[in-house]
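Below you'll find the structure I mean.
Removed from the display is one protein chain of the complex; every other protein chain stays in position.
Chain nomenclature is as follows: A and B, assigned in order of appearance, with residue numbering initiated at 1 for each chain independently.
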Amino acid sequence: MNPATQSFIQEASEILEGLDVTLLELEASPTDSARIDAVFRALHTLKGSGAMFGFTALSKFLHHFENAFDRIRSGEGTVSADLIQLSLASRDHMERMIARGPDPEAGRPPDAETDALVEKIRRLVETMQPGSAPASDGTPTMRRFVIDFRPSPDAMRNGLRPDLLLAELADLGTADITCLGHHVPALEDLDPTVCHLAWHVVLVTGAGRGEIEEVFLFASDGDLEITELGPVGEPASAPGSASEETPAAPEAAQAAEQVPSKSTSVRVQSHRLDELMDQLGELVIAQARLNRISSDVQDSALAGVAEEIERLVTGLRDATLSIRMLPVELVFGKFRRVVRDLSGELGKQVKLDTRGGETEVDKNVIDSLTEPLVHIIRNAIDHGIESPQERAARGKPEHALVKMQARQSGGEVLISVTDDGAGLDAEAIRARAIERGLLAADQEASDEQLYNLIFEPGFSTAKSLSSVSGRGVGMDAVRRVIEDLRGVVEVKSRPGLGTQVTLRLPLTLAIIDGLLVKVAGVPFVLPLSSVEECVDLPADEKARESGRALLRIRDELVPYVNLDTLFGFDRLDEDDRRIVVSSVDGKRMGLVVDEVVGQHQTVIKPLSIYHRGIEGLSGSTILGDGSVAMILDVTALVKRAQAARRVAA
Amino acid sequence: MTKTILSVDDSKSIRDMIGFTLEPRGFTVIGAADGVEGLAKLGSQPVNLVVCDLNMPNMNGIEMVRKMRADRRFDGIPIVMLTTEAQKEKMMEAKQAGATGWLVKPFDEAKLVAVVNKLLG
């Protein structure tokens, strides 16, 4: 396939993905002219470029659709539930048409499915009732403007009140207002009736430029510059999505600094990013070697260069990592459709609520997240949420709620899917686990331990396999994918109230800031993001072999573990051992090491199959001296230590 | 405290219209038939906003604005000029002279209220 065709296919699939979301939003607010326009434009673009790249059949098919939305646009029709349904079906059909590649020279023979859809659209268009011209009463597209305003010096004497203008501006949307005082003269030269101030405003608004200019109608003799930065990410309030938590102002302020107008973005193939990351990884390792040599050689000129290079590499690393960060919303967006289709199929009424979509995660994580999340959501709707009758009987709201939330916590991103369904049935899980040989019949297990069995291979609690979940992948596949990403899956459930599955994922896959320590002479790296502080191990604690190992750090008692004991290493006769205090889920835990070497930029290399199963390790890395160090998974270590302490206690 | 609006216009019907529109909304409206009378009223009582016609006998609107802005006592009092579509250039002159905003005739109640609110908050 030639690159042009490939590029079309990529563009087309992006358009179709967007179309999916827009159609669903349109379903919720059928008279929203901005969305009607967006659908029309998407279809129009696809039609045009499809014809150019040899997708003639697609282009012809699209013509009918474009026509339907064109009529609605001009007020000759309205958006009906049928139209949305048909549009979604057609969207899926377009996806298939694109997947089969450009048409052969001789054209494509007509296919029944295309014809059937075209016929349906035709009939729908024929029966269209001229609606009232669509008004923008839905959610308008939010746009971001940067407004720089400096009233004329006389403005205030002449009766202009900048405060009123700014208030008026703020009424249009969310305004982030900065007052600039650098034109204010020294006090002895100050004429208080002359206006010296200027304002910089970042406004996120559904209003257009005209309305903003209207605000400054009487202030046109001052300096006024209004720059439009384009639409804000995802239009707000899709059906069931909550965007209250999206703080527009800080985002806007950031945008103003970076001024990322739409036209300045570049599309890059992801493997090039991966290559860049690989090269950078090598560079970081080489730089560590340089540092090492420089400290051995003790030459000030060399040290200067080494330091400079370290600074540059760090900057380069941060810049490269930030290129790879994408908002989780990219994944969340796909689920509105999934939830809609599934709830329809299963006869359940489900609302999807997404929060924290702006949380950014490494691109590779994003790419791998869709599948596990689809599975978790399917599971929640299929097994978790009760039938409408059951819900009514239990006095639960008719609409079930599935919440997808993302947030950053330290070096991790937490993504959770919460449903308000029946919760996991611990007894059913126990029975199933015993049947599957995952649990001995007489084995004691807490509910929590039982819940976690759903991630074991071959486990499935579905009483009847519906077409929805019975696809041969279980929650074990979810766990596998997440573990491959160096993440962890956790499940919590309360009978009758619902279930929450949480994915804990590392912020980035490639390079982290680490703290290099030594335990029994073996180097280890702790992610710096999970380290709070390092303190000396008091002499009277050194001899302690067992019992309650607690250390008072300021006013808090912090439990600690000896990593050498935990790792099965022999204790070194080290005098000044140190405790690295880490924090996991807000709980502090001390890890005793022999030596804290220092900070280390760590290029994470995955562990081989021989060592992947070892608890508490998340990867390996090469140090400046060429030796290998292992990267510790602090969350797992702390859990392991807590479990060990319980056993010991 | 109620805000006082001075309507300077040679047409009684305009002054009345401004009074009928703004008084029910809690403003005090006083009137003047030309610039001379307008300046006199300004000097005798506190005024929060002036609505001023462009063409008037004795002292026209622009001249009145100039005089007003030359007198520091009246700093910060907004002046709305009444103008017609055809008087765009005059309007810019008034603006340079120190007018704050304008209102294009013919105007309805809503527009008047909007402009007053815009300037007085």
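In the analysis below, a contact is a pair of C-beta atoms (placed from the backbone, for glycine too) under 8 Å apart; a residue touches a chain by one contact, two chains touch by 3 or more.
Simple rule for what comes next: contacts and distances are computed from a predicted model.
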Candidate names "Purine-binding chemotaxis protein CheW", "Cytochrome bc1 complex cytochrome c subunit", "Ferredoxin" or "Sugar ABC transporter permease"; UniProt protein name, chain not shown: "Purine-binding chemotaxis protein CheW"
Contact list for the unshown chain, restricted to visible chains: A
Hidden partner chain, touching residue among A:197, A:290, A:566 or A:597: A:566
Full-complex contact with the absent chain, from A:285, A:475, A:491 or A:638: A:285
Residue in contact with the excluded chain [from A:71, A:436, A:571 or A:605]: A:605
Footprint left on chain A by the chain that the document does not show: 282, 285, 519, 522-523, 563, 566-569, 605, 608-617, 620-622, 626-630
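Throughout what follows, only the chains that are shown with their structure count from here on.
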Geometric centre distance via CA averages, chain B-chain A, whole Å: 56
Chain B residues touching chain A - in the complex, by the definition given at the top: 49, 69, 72, 75-79, 95-96, 98-102, 118-121
Complex interface listing, chain A residues touching chain B: 154, 156-161, 163-164, 167-168, 193, 217-218, 221
